[in-house]
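Encoded as structure tokens, the structure appears first; notes follow it.
One protein chain omitted, others in place.
The letters A and B name the chains in turn, as written, and every chain counts its residues from 1.
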Amino acid sequence: MKQSVYVDNNATTAVAPEVTEAMLPFFYEQWGNPSSMHTFGGGVKKHIDEAREKVAALIGAEHPNEIIFTSCGSESDNMAVRGAVDAMGGHPHLITTRVEHAAVLGPCHYLEDKGFRLSTLEVDDAGNLDMEQVREKSMSGKATVASIMWANNETGVIFPVPEIGNLIKEGGGIFHTDGVQIVGKLPISVKDIPVDLLSISGHKLHAPKGIGVLYAQRGTKITPHIMGGHQERGRRAGTENVPYIVGLGKACELALQRMEHDAEHERKLRDRLEAGILASCKGARVNGGGSERLPNTTNISFEYVEGEAILLMLDDVGICASTGSACASGSLEPSHVLRAMDVPRSMLHGSIRFSLSNYNTGEDIDYVLEQIPRIIARLRELSPFAND
Amino acid sequence: MKQSVYVDNNATTAVAPEVTEAMLPFFYEQWGNPSSMHTFGGGVKKHIDEAREKVAALIGAEHPNEIIFTSCGSESDNMAVRGAVDAMGGHPHLITTRVEHAAVLGPCHYLEDKGFRLSTLEVDDAGNLDMEQVREKSMSGKATVASIMWANNETGVIFPVPEIGNLIKEGGGIFHTDGVQIVGKLPISVKDIPVDLLSISGHKLHAPKGIGVLYAQRGTKITPHIMGGHQERGRRAGTENVPYIVGLGKACELALQRMEHDAEHERKLRDRLEAGILASCKGARVNGGGSERLPNTTNISFEYVEGEAILLMLDDVGICASTGSACASGSLEPSHVLRAMDVPRSMLHGSIRFSLSNYNTGEDIDYVLEQIPRIIARLRELSPFAND
Partner (left out) sequence: MWEYTDKVTDHFKNPRNVGAVENPDGDGLAGSLACGDALRLTFKLGEEKKIAEAKFQTFGCASAIASSSALTVMLIGKTVDEADQITNADIIDYLGDLPKQKVHCSVMGREALEAAIYNYRTGKTFDKKLDGEVICHCFGATDKEIEKVARGQKLTSAE
């Protein structure tokens, strides 16, 4: 399988070899059911608890029991939104934003269809929320459940979650934040800020695809999304995915050790990539560039070329990235995030997201910087619009 | 970890070495996101499709697209019950049985609390349903969603699913069956019988814990339980757990090849175990013994002794079995299945489930047969009731 430069880490990351190593014994030997009474199965439970502690440590959760293992970030988001609304009872007012991940927007729109009031906050052209609007909506007088992401997957733009949390809590609401893109990339501490619920996805921080976490602060009422057995203290049924739980624990442990160093490393590479592209390609702009952003992400639009075409030409030279272009998505809709930011149409089609990880090197960046101008020039030659 | 004889395969099974081998490349190398446009990620998709075909082949599904990958049997059950009810709209009448797994009873009771009418069918003391009751309930005049399991996890008793399906469909209802315990143990073909929805759990057939399937017959309307991305054709969001999906495909392939042989092998061992115990222990009886059962399961009650004590003494000599279901073990309640079967009180507390797999040998059975009479005799010595 061809892969030389992987700069699509917001889509998924490599499973760290340490993580795979940590998981293997739980396939080969310790495959017992942690709910079993016998030593062989029951003995596995302590490894789950250890993993729980490692996840708690990474996000600064006070109590390991606040960590609920789920099957993915999407499950965590669904559970947060629907579980909080259900546990609150009545018809709480839902608050979200136009730039959330589909796993938040999906359940929000579902509930709206069922008759719940939903307020979807706008962002400006830099991708930022209007905090006055947050305040206003959260004080609407009705009980609220707010789901507002921490860092955006497409642009890397970071919302001021501590401030948002304060506003929501002042209004008496429940506050969920989708932390899938920030956890493991930047230090956070849920202990110090008013977050009731936080979603995590393993495969964004070098654990495998198919494991997630919902952090639920002690005392937060939430209806389980998967009901049945008593696993996860009755909050999430289903026999535990022991290998992945252990793997996620390992990934969180590694992230905690490396985060500071890695963030700096990624920021340097990202900044060089960004500056290099802007210098070598006319008609390029960074979406959300002026805002506070994740250190690993840049979203660049190239005027008059189409993202899918860019991606495929990048793929041809072994560079893996992604696009918000309509033509690339199954639905033929351009990115809802870039649309919410009012990215001009001539730019909307040619957006490419580069997202780095600790595994990227200076040579990776050199290579991308060598290829991009050639590809953009080539595609502009083909374009009827670019010949002026 | 001590483990000499594992006879608790209805709780969970060993991950087949072939399954682990099949998964490893997807941790080490092909960790891309199947939704990616680049070859590295997108190329992974075909492995998911291959796995889908293997699952479809095992259960005789006509179209691989009828296979929806989920994170576990519990998710499949929750999705089936709540998704079918939601998609039907209005307030359908729910039909289930007293002996279902918690992952079916949980959502059923949840919906009952929300005002849905729920009929919970009784079983007789052999663990069988009264088919007249099934007919009557399914003809109640209201749209129905019925969730009735195929094989019981505690006793192995098999319900006549083809017949039940016919009755439910005649009544115009949607029919879900929890096939977690039968799939991979006995040949089934959903093509030939009226089943709309069927749940599967990977870890009951030598795939890992944390992967499941909901089979949804073409045309069956079902609201997704996890909403968001377009994965699984929009029916189950969340980045695909590629390694486990591939692993489950492998496990299904193996099951299809071996099933006939294995079922015979297990039945012989099980029958010998059962006969041996009944011959050597007074006051023992097989729960559901007279009924059609899975070939690998026997549920034996020992009068005047307590199951947990038996288990711990078995554990002490390296035998892994269970009492009640693993999931119920947290609750200290006697098994709801045995209670539904009106197992006499003197027998209710001393039930042990032995459940075999293809990995069990004749020596395993010899060893259990050697230990059981000694343990039961020892515990009866301690019992105030047994000294007659």
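Heads up, the rule we're going with is that a residue touches a chain if its C-beta (ideal position, glycine included) is under 8 Å from a C-beta of that chain, and two chains touch if they have at least 3 such contacts.
Since the structure is predicted, the reported quantities are computational estimates derived from the model, not experimental observations.
Only one residue in the set B:Ser35, B:Thr97, B:Thr155 or B:Gln181 touches the chain that does not appear here, and it is B:Ser35. Here one chain is not drawn; of A:Ser36, A:Thr239, A:Ser325 or A:Ser355, the residue touching it is A:Ser325. Mapped onto chain A, the interface with the missing chain covers residues 303-306, 308-309, 312-313, 316, 325-328, 330-334, 339, 344-346, 348-349, 381-387.
Rule of thumb we're sticking to: only the chains that are shown with their structure count from here on.
Centre-to-centre, using mean CA coordinates, chain A is 34 Å away from chain B. Within the complex formed with chain A, the residues of chain B that make contact are 1-3, 6, 8, 11-15, 17, 20, 23-24, 27-33, 35-41, 43, 70-75, 77-78, 101-107, 110, 201, 203, 208-211, 223-230, 237-244, 308, 311-312, 314-315, 319-323, 326-331.
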